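The complex appears here without one of its protein chains, the remainder shown in place.
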Amino acid sequence: MINKKVANINEALQGVSNNMTFMLGGFGLSGIPENAIAELVNLGVKGLTCISNNAGVDDFGLGLLLQKRQIKKMISSYVGENEEFERQMLSGELDVELIPQGTLAERCRAAQAGIPAFYTPAGYGTEVAEGKETREFDGKMYVMEEAFKADFSFVKAWKGDSAGNLIFKGTARNFNPVMCGAAKITVAEVEELVPLGELDSNQIHIPGIFVQRIFQGEHYEKRIEQRTVRQRD
Amino acid sequence: MINKKVANINEALQGVSNNMTFMLGGFGLSGIPENAIAELVNLGVKGLTCISNNAGVDDFGLGLLLQKRQIKKMISSYVGENEEFERQMLSGELDVELIPQGTLAERCRAAQAGIPAFYTPAGYGTEVAEGKETREFDGKMYVMEEAFKADFSFVKAWKGDSAGNLIFKGTARNFNPVMCGAAKITVAEVEELVPLGELDSNQIHIPGIFVQRIFQGEHYEKRIEQRTVRQRD
Amino acid sequence: MLDKTGIAQRIAKEVKDGYYVNLGIGIPTLVANYVRNDIEVEFQSENGVLGMGPFPYEGEEDADVINAGKQTITTLPGASFFDSALSFSMIRGQHVDLTILGAMEVAESGDIANWKIPGKMVKGMGGAMDLVASAENIIVAMMHTNRAGESKLLKRCSLPLTGVGCVKKIVTNLAVLEVTPKGFKLLERAPSVSVEEIQKSTEGTLIVEGVIPEMTL
Partner (left out) sequence: MLDKTGIAQRIAKEVKDGYYVNLGIGIPTLVANYVRNDIEVEFQSENGVLGMGPFPYEGEEDADVINAGKQTITTLPGASFFDSALSFSMIRGQHVDLTILGAMEVAESGDIANWKIPGKMVKGMGGAMDLVASAENIIVAMMHTNRAGESKLLKRCSLPLTGVGCVKKIVTNLAVLEVTPKGFKLLERAPSVSVEEIQKSTEGTLIVEGVIPEMTL
């Protein structure tokens, strides 16, 4: 098998530079590439365009990059829960493009799949469709949306192997699989890097062909955004 | 959980009638819905349009429907290995639409995903693109392809549960997952119907929402088309 | 007049056996608590789970198992997890039977506005635009009027739209209404609310035919 394992986080992020476009997996704080984000803060790269469903919270996730003003533009579907984000957005420091969540997922998937464009009903008749081609199929109106283009995808999986095969856990899966192979280089971080052959070939969520670099993250905080519980009877 | 389990094959195929369009999973003879095909032969429905990557062999798979002249039109990517097929095609009894395999898969997936149309490079500049819209994205030419429309999808999985959740095995997976939810009604047959909760929620290939009816097949021949082996040293 | 819980209770009656349901944040989330327990319903959350169960017991929260509101949840036997593309295949492909969501405004044409107020911080539409553009069966759960007492059921929406011509039914604190080609058709009154009160709070065309029954919960 082709070896995708890198020695450390430095090697994993080699080639990252200012003004690049990144895809980052995660929904809220669930399934975000914690280690890659931490290293992007360390590297201090600036002028970034980030394609990510959400923008983290003030002191975690993409909020860490926002604090250091490393992000120039966010492409997201929902960006609440973040005061620094709000400040930068309202002051005009940060450019924000809001797009429907399903369109966000499908534009990633299109990039992964070599589909340059597709039609979706989402956003038709709204400002999201402004300037975009619309078209009727079977009496219903659709908007044409194009595949994203990005330099790096940073994704986080539960388990992976040196061939780059990935398995995700629960709803931490979210955007991670569709971002694999959707950028020029996909960097996967995993909670556990297992020996080759340990993952069931029949149960791999993302085959290694979509992943260029893989490493086991040093530490995962896996912060919970809305801890909601019920009382025992 | 919503119960998708039907009592028998009769109930599974209720509503099937002449001149309908079906999707049928399988690649070669691997992963074909053996029991549904047998019942379609029993029912004797005619004038069928079948969307299936291949057309079976003379005495197995879709070949059984061809023998009884139940199929009016095949939409496939490759139809070799079948003499009766060849005879009917050359005599004009059978209409055949050949389309690229990736386009076949993606047109199923588009139907499943509510994407009415997408662009693909496959077939550009060939007779496959004749009469279709073509378009340039980033200097490369693409063909617009539309989602399939079908009345029933017949798929075959390895394991399933009463909620309609499916797991496929090996390369018998092929077109089966992308056909689930791509027709008005999806009928899944499985080698083993397991108790609800036995399948790992994290490892389900097709969630039950895409399946309307499920049953355990009575018998699977699982014929091998090209038995190829090596000698032990 | 209903409170938010009452709205959720009334909407729960619209949930039928065998439905896959997507619940928005706010009042819609409460609907799950009032669905009859003699029917089978599965709740889908667009972040990638089908078959959601109740919140976890304290100490059993899992950061890897949340709903679209980022709340920790549990799943039932037969549940499944999937990626965002497949999740929106369920939504866009009309495999979800019923979508219940909140709104700032609904127009008599079925247009809905629920994501943006010009001049205010915009958080984004999340999955709402996909949901309203795709769902065949959309119920809006909202108060009949805004905090300033102005009607939220309008001839035309004044706010930026989330979707056009998509809302089928509306349940408010005052009434149950159906969106028809001719306007909002009044189906039911909330307990002890008169047709006149509903008329007064409805800016859009209100269609009142015959005697309007009081709703039962």
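Here are a few things to note about the model shown:
Labels A, B and C are assigned to the chains in the order they are written; within every chain, residues are numbered from 1.
In this section, contacts are C-beta pairs under 8 Å (C-beta built on N, C-alpha and C of every residue); 3 or more make two chains touch, one makes a residue touch a chain.
Only a predicted model underlies this, so the values are computations on that prediction, with no experimental measurement involved.
Although it is not drawn here, the omitted chain touches the following shown chains in the complete assembly: A, B.
Interface note for the absent chain: among A:I115, A:A150 or A:I224, the touching residue is A:I115. Contact with the chain that does not appear here is found for just one residue of A:N3, A:N42 or A:T134, A:N3.
Among B:N3, B:S77, B:S162 or B:Q216, only B:S77 touches the chain left out of the display. Contact with the chain that does not appear here is found for just one residue of A:V6, A:L43, A:M144 or A:L196, A:L196.
Although one chain is not drawn, its touching partners on subunit A can still be listed: residues 1-3, 109, 111-115, 161-163, 165, 181, 196-197, 199, 201-202, 204, 207-210.
Residues touching the missing chain, restricted to subunit B, are 27-31, 53, 76-80, 86, 89-90, 98, 100-106, 108-109, 120-128, 158, 168-178, 205, 222-232 (touch as defined at the top).
Keep this in mind: only the chains that are shown with their structure count from here on.
Among the inter-chain contacts, the highest number of C-beta pairs connects A-C.
Subunit B has its Cα centroid 32 Å from the Cα centroid of subunit A.
Per-chain Cα centroids separate subunit B from subunit C by 36 Å. Between subunit A and subunit C the centroid-to-centroid distance comes to 28 Å (mean Cα coordinates, whole Å). Along subunit B, residues 113-115, 201-202 each make contact with two or more other chains.
Shown for subunit C are the residues in touch with two or more other chains, namely 81-82, 85, 88, 91-92, 134.
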